[in-house]
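These notes concern the structure reproduced below.
All protein chains but one are shown in place.
Naming follows writing order (A, B and C), and every chain is counted from residue 1.
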Amino acid sequence: MSLMEILMIVVPSTLLWAAPLVFTALGGIFSERSGVVNIGLEGLMVIGAFTAIVFNLTFVDTFGNWTPWIAIIVAMVAGAIFSLLHAVAAITFRADHTVSGVAINLLASGLTLFLVKLIYDKGETDIISQGFNKIDIPVLKDIPVIGKIFFQNTYWTSFLAIIVAIIVWYVVFKTPFGLRLRSVGEHPMAADTMGINVTKMRYLGVIISGALGGIGGGVYAQSITSNFSHSTISGQGFMALAAMIFGKWHPLGAMGAAIFFGFAQSISIIGSSLPFLKEIPNVYLLIAPYVLTVLALTGFIGRADAPKASGTHYIKGSR
Amino acid sequence: MLKRFNNILTPIIAVLLGIIVGTIIMVVSGYDAVAAFTALWNGAFGESYYVGEVVRQFTPYILAGLAVAFAFRVGLFNIGVEGQFLVGWLAAVWVGVAFDLPKIIHLPLAILAAMAAGALWAFIPGFLKARFRVHEVIVTIMMNYVALHVTNYIIKNIITDNKDKTDLVKESASLRSDWLQSITDYSRLHWGIVIAIIGCFVMWFLLERTTRGFELRAVGFNQHAAHYAGMSVNKNIILSMVIAGAFAGLAGAMEGLGTFGYATVKGGFTGVGFDGIAVALLGGNTSIGVFFSALLFGALKVGALNMPLEAGVPNELVDIIIALIVFFVASSYIIRVFLDRFSKKEVK
Amino acid sequence: ACGKSDNNKDTSKGGDKEKAFSVAMVTDVGGVDDKSFNQSAWEGLQKFGKDNGLEKGKGGYDYVQSKSDADYATNLNTLARQDFDLVFGIGFLMQGAVEEIAKQQKDHHFAIVDSEVDQPNVASILFKEQEASFLAGVAAAMTTKSNKIGFIGGVEGAVIERFEAGFVAGVKAAKPEATVDIQYAGAFDKAELGQSIASKMYSSGADVVFHAAGGTGVGLFKEANDLKKKDPSREIWAIGVDSDQANMGPDIVLTSALKRVDNAVIDVSTKAKDGNFPGGKVALYGLAEDGVGLAPINSKAPNKAAIETAVKDWTDKIKSGAIKVPGTRAELKTFSAK
């Protein structure tokens, strides 16, 4: 295989893998930047995947080609609503954020499978007929070399993820909302003395994380698995969490980390066809993405500092 | 006095609330809740067989819970129990299959191998945290996947000749007991429960009663103060992960030498490690708490298997109930507020 | 010896004549709609139940889905305790559990699919997957234009190896110059891996890809459908496994290598009901026993008729024993279709 061919395979598949992780990791950023640890990303993805698939199956005749897009909007809303549970527990009820997040994960998988059995009377849904499809991006696909690698045989959702990451970066670092969000996650009491409603900001952070996690799940299910079952979301939420930490709670960093994960995965798949990797036992390629991540963290990323107040409760008047 | 009472009451109320909400969900979805709970009860305690199975399930849950709780007490979040569990399982089986030794040596050796494997697997994130300040959450997640693939590879290519399953461990390395099986009507109950209970005691004693535990807890609460006081923060971080990993490896040994007696190639995670997180958190990261929450989990999980058959209710309902219980325990602050209000009114 | 134990069983159970024969199965974590062998087994069980006037539930036919590996034994035991006359364990993962429970519940009958358990009260159901995938290989070889064909395996193991060896043998037999790119995903439930592998295979020139990878294979269909949708003129095909997966993509599913777990389940159940339970034996299901086969060829396939003829020929040759399809890589090395 020529390098060009390799890239033409690796890049789109990298981006395909990365997209759901990017959305979800961005969600995690909103939550954690507001000071609420969100280990429930996995559960939020589950909710998103479930909602998107059920919606897609139910309304595909009504909405036709637009179904997957509308489905991710519905998944977004479902994720946002579901994340309210985490918000209420972690912010209002002063639950330990991690415990509450674990509860979210357990609840999401239990509830969705229960509903699948209730609705369809079986353990998993049918396959959707209208998912996200491969496309060539008009105009850009004709750019020499670059066009072939980046803009052919790819998915709109991959580019949407990148665009959303840039928007999130802008929102978090360039707007008053972002400044306030971050201040609440770093030093809620300081924010309070500046007249910022800490509780409101934290609720917003969590709800947005639910919305983005929902999108992540919806994108994953509709562009990759095409149905919903117990194994549709199995660890992607944790990978997104890892991407968020890897990316140092920075939207573009998280995007980069997610793309790195996607890349490592793709390499593990294509590796067996590359001449210089062919002789290596498969197990090395299978563990490569994870080992590479650890090495990368150890070697040149180093320590990552979470927002200072993340995981803490803000109780007015306490010190 | 009242406070202590409330401390015990809160989790009980959380469990009740979980069951109540679960009931509501069932009623709303048109299932027969009474039949479901009857089936759940029967499936967990209805026959001596099921009691044995509950205890069998309870055993790795305790140890996986301890593995999470121990690290948590030192301020580390060990999501890697699943991986440590898998390597422990494999190591125990490997020793159990490969040697021919008297039981008095073979069994402890197999168990030690599991602990060592789990400890080694946890040492890596601990070391990276201590040495390079790499976030243990990511490393432990990654180590889970590595464990899954590596153990599969070893089972297929090293222990067996391209098979999916190892031989049974030798009798001399088995935790199984005909007697335990016979009193529980052929359940897979094995001696591991004794080890798990010892594990609870060890964790309690180590953390609460020893100088080493004093250090570990100090590091967990305030690394700067621990450093100031002459404790080695890095050493304690690594040590806590190693001990947590040993617990997780031990949990794997329970499966490898007890419940299953062999190791298989796995398509995905067993879930025991992740359930361990919930067990630990529900148990407030104390050993006694872990003991009781593991019991609850074990009973619910085993009992749930009976629900579809006997009551036609999807067993995911139990997952929902468990999630709700964790949720309510997490929100115990609000339960406490209500309790306080309630008891104040009583006094007046 | 086995036959004897059966007879013992029958006499001991002879007392309650009113009690209808009941049968149940335990699935692995996949569940009865995994579009793979659990589903197929359950379909067989349902058919058996209907044909024999049984009701779903205790005393009739039923299934239990496992939530983890640790549940297999509990579930098998529970079903035995509920007095189902025959309990199936579906999948090689259940081998250990079936063996163990069978030893304890000596007066219950068990059957295991895809693995062997040497106990007098257990029937082991094995398939000659290689025969079905051989035919799939023939179909693939006769369809490919690029002479590049792909094979996606789930997790490496004896069963999937049979699929692999048979498939490659079929390709070689029909078109020696065609090559097969073989890749394992390492999982049966990772559609995304299946999709990435398929993507790689199609973009490096393969035009027919066969999967024996359970849920991972869903990704293959997704990829093929995607490519087809994007460029309807492109000729690419996917081949399904276990059950007829034609509905996964009417335009791209060429055929499926069938593994008739349903037939085998019905067969063993019927035998057990009639007192001929093949306890302690391996029941081997191949083309001849109607235990494996090839699904109808997609009507949009370019040379459908020719494929059908060839498949028919090879089927006859295999059935008659004229050729023996290799079931392992080692056998494949020495295999020659002549």
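As a working rule, a residue touches a chain if its C-beta (ideal position, glycine included) is under 8 Å from a C-beta of that chain, and two chains touch if they have at least 3 such contacts.
As a convention for this text, contacts and distances are computed from a predicted model.
Entry comment: the absent subunit's protein name, as recorded by UniProt, is "Heme ABC transporter ATP-binding protein", drawn from "Multisubunit sodium/proton antiporter, MrpD subunit", "Hydrogenase expression/formation protein HypE", "Heme ABC transporter ATP-binding protein" or "Oxaloacetate decarboxylase beta chain".
The shown chains contacted by the absent chain are A, B, with contact judged over the whole complex. From the options B:Ile13, B:Val81, B:Ala114 or B:Ala218, the residue with contact to the unseen chain in the full assembly is B:Ala218. Between the chain not shown and the residues A:Leu118, A:Leu179 or A:Leu252, the one that touches is A:Leu179. Interface note for the absent chain: among A:Met4, A:Met194 or A:Leu274, the touching residue is A:Met194. Within chain B, the residues in touch with the undisplayed chain are 209-215, 217-218, 221-222, 224-232. Taking the complete complex into account, residues 170, 174-176, 179-180, 182-183, 186-187, 189-196, 308, 316-317, 319 of chain A touch the chain not shown.
In this section, only the chains that are shown with their structure count from here on.
Chain-to-chain contact here is organised exhaustively, every possible pair of chains being in touch.
Taken residue by residue, chain B touches two or more other chains at 149, 152, 268, whereas all remaining positions touch fewer.
Residues of chain C in contact with at least two other chains: 29, 65, 156, 186, 189.
Chain C meets chain A in the complex at residues 29-34, 65, 156, 181, 183-184, 186, 189-193, 195-197, 199-200, 203-204, 215, 218-219, 221-222, 225-227, 229-230, 248.
Across the complex, chain A is touched by residues 25, 29, 77, 79, 124, 128, 132-135, 137-139, 141-143, 145-146, 149-150, 152-153, 157, 268-269, 277-278, 281-282, 314, 316-320, 322-324, 326-327, 329-334 of chain B. Residues 43, 47, 49, 53, 57, 149, 152, 156, 162-165, 168, 181, 186-188, 255, 259-262, 264-268, 270-272, 301-302, 304-306, 308-309, 315 of chain B are the ones touching chain C in the complex.
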